[in-house]
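A single protein chain has been omitted from the complex, and every remaining protein chain is retained in its original position.
In this document, chain identifiers A and B correspond to the written order of the chains, with residue numbering beginning at 1 in each.
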Amino acid sequence: MNTIFEIETRGQGPYEFTRDAARWVAGADVDEALLTLMIRHTSASLLIQENADPEVQTDLTNFFARLVPPTTDPAMSYLTHTYEGPDDMPAHIKASLLPISLQIPIIDGRMSLGTWQGIYLFEHRDRPHRRQVAALLR
Amino acid sequence: MNTIFEIETRGQGPYEFTRDAARWVAGADVDEALLTLMIRHTSASLLIQENADPEVQTDLTNFFARLVPPTTDPAMSYLTHTYEGPDDMPAHIKASLLPISLQIPIIDGRMSLGTWQGIYLFEHRDRPHRRQVAALLR
Partner (left out) sequence: MNTIFEIETRGQGPYEFTRDAARWVAGADVDEALLTLMIRHTSASLLIQENADPEVQTDLTNFFARLVPPTTDPAMSYLTHTYEGPDDMPAHIKASLLPISLQIPIIDGRMSLGTWQGIYLFEHRDRPHRRQVAALLR
């Protein structure tokens, strides 16, 4: 069983889609399975992180913005792939540092997530994008 | 087939559980399968790394402690999610940089690991924790 989740983004940061994933898994009516999610892009990531305090998401976005600043920052002047804008190559780098795919065991028909774990698409580009996440349940 | 591994930690760093995983896989008596391990927390990670020289584990811990210092460090003063202590938000960041889940092919009834590969839970919090790793064999 497979599907594509489409997620609209409006700038850098995490976008939660835990409920969409949970609803799709519930509809599959399986007892034990493996859920695989894979992002079909090279400038956005997937992530499982805390979904209780929104400050965690803000702090994560700010940490990665400082670890990999835009190419307008003199510290990044060695980067050459810049023609799509100052957030272009940093987005590819962040997409290498953060997960491309997630694997979640389905036990007793539900995702075996911890209490505070939410599923996020992490956007690394500034402009709005429509992102695709391939999902497979087996 | 599924289980939960419980791993007790006493401060930051990697804790190996390769033998526990290997024993469980051996008990399953399967020829070819996929082992998925997923950590059910947002402030600890999973990792496959060298298990020959303990200096590798110490160096890894020190690298990540410098890349993401505690929030008592002035360089991290922009972080806002700090009420659980100076190791709180850095733990979430490290848990985003290191793997949430591991997938290990089982071939001829055994994990297809390389000679020096060990399986670790990587703790990012200072205080002792009891961590859960969901395991699925399919």
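In the analysis below, a residue touches a chain if its C-beta (ideal position, glycine included) is under 8 Å from a C-beta of that chain, and two chains touch if they have at least 3 such contacts.
Given the structure is predicted, the values throughout are model-derived calculations rather than measurements.
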Chain not shown: contacting residue from B:A21, B:A44 or B:L98: B:L98
Per the touch definition above, residue among B:M1, B:A22 or B:L113 touching the missing chain: B:L113
Where the missing chain touches chain B, by residue: 32-34, 47-50, 53, 55-56, 58-60, 62-63, 66-67, 97-99, 102-105, 107, 112-114, 116-117, 138
Where the unshown chain meets chain A, residue by residue: 1-2, 34, 36, 38-42, 67-68, 78-81, 89, 92-93, 95-97, 99-101, 103, 132, 134-136, 138
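Rule of thumb we're sticking to: only the chains that are shown with their structure count from here on.
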Fitted rotation between chain A and its twin chain B in degrees, CA, nearest 5: 120
Interchain centroid distance [CA atoms averaged], chain A/chain B, Å: 20
